[in-house]
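What follows is a short report on a single structure.
The complex is shown incomplete by one protein chain, all other protein chains being positioned as in the whole.
Going by the order they are written in, the chains are A, B, C, D, E, F and G; count residues from 1 in each one.
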Amino acid sequence: MSGKVLMKGNEALAEAAVRAGCRFFFGYPITPQNEIPEYMSGRLPEVGGQFIQAESELAAINMVYGAGGAGARAMTSSSSPGVSLKQEGISYMAAAEVPGVIVNMVRGGPGLGGIQPAQSDYFQATRGGGHGDYRTIVFGPATVQEMVDVVGKAFELADKYRTPVVILGDGMLGQMMEPVVLPEPIDPASLPPKAWATTGTGGRRPPVVINSLYLDAAECEAMNRRLQAKYREICAREQMAEIAFPDSEYFVAAYGTTARICRMAIQEARARGHRVGLLRPVTLWPFPAEAFETVIGRAKGFLTVEMSLGQMVEDVRLVVAGRAPVSFYGRTGGVVPSSDEILIEIEKMVEGGGSM
Amino acid sequence: MSGKVLMKGNEALAEAAVRAGCRFFFGYPITPQNEIPEYMSGRLPEVGGQFIQAESELAAINMVYGAGGAGARAMTSSSSPGVSLKQEGISYMAAAEVPGVIVNMVRGGPGLGGIQPAQSDYFQATRGGGHGDYRTIVFGPATVQEMVDVVGKAFELADKYRTPVVILGDGMLGQMMEPVVLPEPIDPASLPPKAWATTGTGGRRPPVVINSLYLDAAECEAMNRRLQAKYREICAREQMAEIAFPDSEYFVAAYGTTARICRMAIQEARARGHRVGLLRPVTLWPFPAEAFETVIGRAKGFLTVEMSLGQMVEDVRLVVAGRAPVSFYGRTGGVVPSSDEILIEIEKMVEGGGSM
Amino acid sequence: MTSRDTERPLGAEVVYERPRALADVVTHYCPGCTHGIAHRLVAEVLDELDVAGRAIGVASVGCSVLAYKYFNVDMQQAAHGRAPAVATGIKRVHPEAVVFTYQGDGDLAAIGTAEIIHAAMRGENLTVIFINNAIFGMTGGQMAPTTLVAQKTTTTPRGRDPARAGYPIRVCEMVSVLDGAGYVARAALSSPSNIARAKKAVRKAFESQLGGYGLGLVELLSSCNVNWGMSPGDALRWIETDMIPVYPLGVFKDRSEAGAEAARMEVAG
Amino acid sequence: MTSRDTERPLGAEVVYERPRALADVVTHYCPGCTHGIAHRLVAEVLDELDVAGRAIGVASVGCSVLAYKYFNVDMQQAAHGRAPAVATGIKRVHPEAVVFTYQGDGDLAAIGTAEIIHAAMRGENLTVIFINNAIFGMTGGQMAPTTLVAQKTTTTPRGRDPARAGYPIRVCEMVSVLDGAGYVARAALSSPSNIARAKKAVRKAFESQLGGYGLGLVELLSSCNVNWGMSPGDALRWIETDMIPVYPLGVFKDRSEAGAEAARMEVAG
Amino acid sequence: MKGLVFFDEDRCKGCGLCVPVCPKDVIRMADRINVRGYPPAEAVEPERCTGCGLCARMCPDTVIRVYRQTPARAGKG
Amino acid sequence: MKGLVFFDEDRCKGCGLCVPVCPKDVIRMADRINVRGYPPAEAVEPERCTGCGLCARMCPDTVIRVYRQTPARAGKG
Amino acid sequence: MRLAVIMAGFGGQGVMSMGQLLAYAGMFEGKEVTWLPSYGPEMRGGTANCTVIVSDEPVASPVETKPDACIIMNRPSLDRFEGAVVPGGLLVINTSLCDKPASRGDLRVVALPATDLAAELGDVRVANMVALGAFLAVEPVVQAASVVDALKKALPAHRQNLIPLNERALALGAETARAQLTA
Partner (left out) sequence: MRLAVIMAGFGGQGVMSMGQLLAYAGMFEGKEVTWLPSYGPEMRGGTANCTVIVSDEPVASPVETKPDACIIMNRPSLDRFEGAVVPGGLLVINTSLCDKPASRGDLRVVALPATDLAAELGDVRVANMVALGAFLAVEPVVQAASVVDALKKALPAHRQNLIPLNERALALGAETARAQLTA
């Protein structure tokens, strides 16, 4: 298995970012993602990059805004309470069309909560915890390898669409080790130039401006229409999902860590003769509605499982729109559901206990 | 019309808060809600209260957390970007079960956006822009009088359920003047005592603690289950909505300022012979699902109109769950839709142009 | 002298007993961590001034996050950095209460910089216990704004390089510039004599509140032997050899000394 | 001398012409607002140092929010208070660029307190133009942290009462405590002679960046005649009679003066 | 020393700040209104102008340009 | 002057900070392990203790109580 | 009855308070009213305006893109609002600060030098009341007396002495308007 290395999720993510051409990292410590800034503090100077431990999450996201606006691939990472503090900044990035990657290794909330893994920031990530009509692309990787893979994709899409991209992990994904194959490093100098970025005019061109202020309502709406057109394009092109056992009658919808556990439960359920499949969104926004459409014709029921008390289930319900029962099972606050618990819920669904 | 006074929305709201027993206001200026802190800065000292212009919105919400935890009726107000900055604090209040009222006079977003009225912070308010599985009660008043009325209700429910309550207005509601009847003032000293509040033990009782940290995942989940039980109770008891022309075949769903304009359009549509009614949520969370259920049997279609590019429409779709077509019309960034535009959309709906 | 005698010997004079304002629990602090000493000093002062019954404490986010379990007084746990704002809210509601925050150098001097400066600017009658251990203890030893030049932390693996990560921030010097600061002092928890001085400073910082002189802030140079990678004893020595030269001890401001009622601010309440 | 001659008279020596780094548009500032003077000084210095082509400015939120339309250089508009963080991000990406922020007293001394302190702490090689007009101009005249005691604003309708609203914050005095601050000075835009001194200070603050001495900050005492409720001329006089006594003019720190390369920080880049 | 002072009248906001700073009392506010609705500053007896530049330094709106005709060159101007 | 020093052994975290501060070398770390898994501090030759209290002042975990038998009262104790 | 009027002018011309007085007066007469200002920094030096709606029924929306009437206190306001008025609607124009005549032919127009008339009364600041008087003479949506009542409520004690002047201004405006209409 040459090329494989055993890495902690947080460190693999950080190394993948460096290989994706990220040279600027701005962060503020918070458990359970400290290995990301710690790794970056050692690694970035080696590749001519810069690491700053910012004075706060607010400062960090605004440094990303500055660096991203200046044309660089920049990243920040945090966990739940820290990500709440970044919402104004993310809204600014979305509005000013500044690319950048924001990692949230979700922990139990609300409030100070706990530090164990959770998925209860789904609403915040997919609906925009900040103000205004904006969205961010959101990835919900399920393995350390997938985390590495989506990091590259995140930087690519951030630049392509000039938009902030969120990677929604959780404490478990960040802390666990798994073998990964790391991608070939990209030299940031080889990336296409960004004519819109602030670099100094050099006296050779008119000034560029990175801005989100539109005092005239019609202009502000026009900015929004531009964003919405972009979002429609993203929805059309960038949905990612995995379907295991697509010919099933019942489906469990889950992402990230939870999806791994659901997979175990599904294996057991199938062993017991139930025709159950897994529908695993990889992009949480755009929500992979198309994947749902491919199975909805024959689906007799959906069970959404989350480490939250019911967030992604709304997206499932919105897609299913009454065409099949949708039930929900969730644990929260850092409790990871067991495959046995999920198996019980699967059997309830199969026996018709699913609620709309 | 004795007892009526002509007041600006922001000032009426502020005076209503004082009359509801609010003695502590912590805010940071931002257009279009500056009249609230300005009014409070003059008024609160008159009634033995305290006004602080905080150093930021973050400080302001955390002062509310302190004052609310100490047992007082406390309030803060802001507008979109400022409210994004309060999300961590609101999540803390929800988790630590600290009552308080947060006003958002929404303006065009995202980013710095503009200062004209908008409704594009609906997701943030109703889904929790902060981290974790929490909700806040959210009111979406449509007139200056209703704003006055919900302020009293907001403080009452905040105390009753020990939860933060959000009032979602917009620049127009804050800036316009309308005649209002103000309620009789409540003397805060007459309110029931709060045994859970920090007041000093006086050496007579064990210490009380206001806290949201639960390092043990099971305890953190237990805190969440407690919150969810409360939220279920709120959903069961506190939904508020208005239905105009309940015997209609088609319904326009809209709240706040937009609902006023929809009402004009509906009058015109009915004059043209269309059987169209208005379904106006007053509580945005809990979303008034029960009101929808009363009409859904005969409803041939719903049109959701918002000053956003589609946020509350998700709640409408979740309630309707495929039982009728749901279409959407929105303006954003500070543009207020005209009744003519809405009329056109109503006619589209009636003619079957509504999309799911 | 076995550990089981919990009775006070008859007729003996008490030199030291556990202060009543400290809850009777074992803390989660690492062995030798001076957070424990700072807690004790605060509790002793609350007892001596006889104000525990009207004290309301604000725990911050850092190793001392669980402080709400350790003081025998009403407590609010505050979001990271926001303790001075939370305390302000409490104090305005209960002007007669004795309100204090207990904050680390990450909490107070990084994310909470604006809150402490503005509580001082407003002259809030609060007491701030500021634990400067030159590191983020709770999260596992990252750089703090107070980390010394060349000090190794998990985010300055080659030592703090001022060209990239800046210079240690001197909170007392900065806060004492503000007119609303009533008492500002720095002490060290590194030896019995320094601890005795620290206690005096803590007491003064509470008296500043009681006298209505404005914000009382005591910076306590503390150890984090675990994240410094030292023995508890070596950590105390490092405070004296390495920290004190960068963070000189002393009283930076004392409005009560200006004597005269003139210096006295009206109690904001 | 009609307003239509835009040509330079042949053979005449230029005493004053519009600086090239200033965009040729009419600003939205109120008549007599000294924001316009501050803009001009910055542009003149950019021209004189011949760095407009490598300048990147950061506009903040306040009356000067539209500064991105007024300077003839690349600009980023920053969230309220965060300009120093945004500028830090830019400067680290383009260490050879000349990066400056332009911030009001609400932006820099209220919501953005942590960001300015920490940019100074890090010794970021940035230039900060800080407009102290003792008020929140943009939002209609609320109290700023720099509002004078007894000054009436829309949120201190009876005049700023220190017992409730605190004391004016002196930014230069506070920032100059930090080792990473390279140049810190206060000047006033109240008269031609003060403006001449202000320009020197602005130039020094840019030179501090170019020389790698760390953060260069110039506080400019400015007028907001509209929200002060004064005529433009009276507002300038009020700066001199009321503001300067509270905010003394002068250079608070100049690391380049310490001469020697010793004082020079490595350019963080 | 002879000064030449020019006002870009349509930029002027009529704030009047340039008037008192002129040591030669060259400037006054005009009676008319410019395109922006403000009474612009204008030079009276411009020949008194020494080209000291104080007015331009004071003007917040870069309305004013000032030149100096050096005695030697004055004739060639 | 006679001191009395008590160690609440199960609170002790074995940090050893009390040991070097005792001017009378009364304190040492025990060989055993307490309920928390730490070797606790203990008094050797407690009669040497003067009751100065330095050890208690140094202890981060309020393990130590110190009393003083004033000479006059010593007999009555 | 439902009448929507937009009032517009420079910041200092008192258009906001003119609108508030009309709304107050409507309220005193038991009518439903709303007052909606333009707001924000663009006001600075530019034009300010407000919309007042007086109606027998609850006012659905305070926004009116097709007002029944406009009171135009300066030239930029004419440019901005003339086109919005409904056909047959009313334009009151302060010719003292608006050198251009109305260009639409389908409107009722009252053009009077409100500022000059106010100056003649001794205080240019009552130009707004002159214009309001003219407006009410043509669209008597409220009694002028109610406006005076509103003024009594609105003015602090030490300003009550201004009431006679304002009454004269209202009357002068009404007179001038009537003269024009009958002419």
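Going forward, contacts are C-beta pairs under 8 Å (C-beta built on N, C-alpha and C of every residue); 3 or more make two chains touch, one makes a residue touch a chain.
This one's a predicted model, so the numbers in the text were calculated from it and none came from an experiment.
K.L.:
Going by the contact rule already stated, which one of C:A83, C:M138, C:V202 or C:L236 would touch the omitted chain in the full complex?
P.N.:
C:M138
K.L.:
Among A:A14, A:I115, A:V166 or A:V282, which residue is in contact with the omitted chain in the full complex?
P.N.:
Of the listed residues, the one touching the omitted chain is A:I115.
K.L.:
Out of A:P32, A:P164 or A:G330, which touches the unshown chain?
P.N.:
A:P32
K.L.:
Can you work out which residue in C:H28, C:K152 or C:K200 touches the chain that's missing from view?
P.N.:
C:H28
K.L.:
Based on the whole complex, identify which of A:G49, A:G128 or A:G171 touches the chain you can't see.
P.N.:
A:G171
K.L.:
Identify the residues of subunit A touching the omitted chain, counting contacts across the whole complex.
P.N.:
1, 4, 6, 31-32, 115-116, 171-172, 175-179, 257, 260-261, 263-264, 267, 336, 338-339
The rule is short, and it goes like this: only the chains that are shown with their structure count from here on.
K.L.:
Which chains are in contact with both subunit D and subunit F?
P.N.:
Chains touching both subunit D and subunit F: C.
K.L.:
From the centre of subunit G, which chain's CA centre is farthest?
P.N.:
Centre of mass proxy via C-alpha means gives F as farthest from subunit G.
K.L.:
Could you say which residues in subunit G touch two or more other chains, in rising order?
P.N.:
Residues 40-42, 45.
K.L.:
Residues of subunit E that contact two or more other chains, please.
P.N.:
13, 36 - these are the residues of subunit E that touch more than one other chain.
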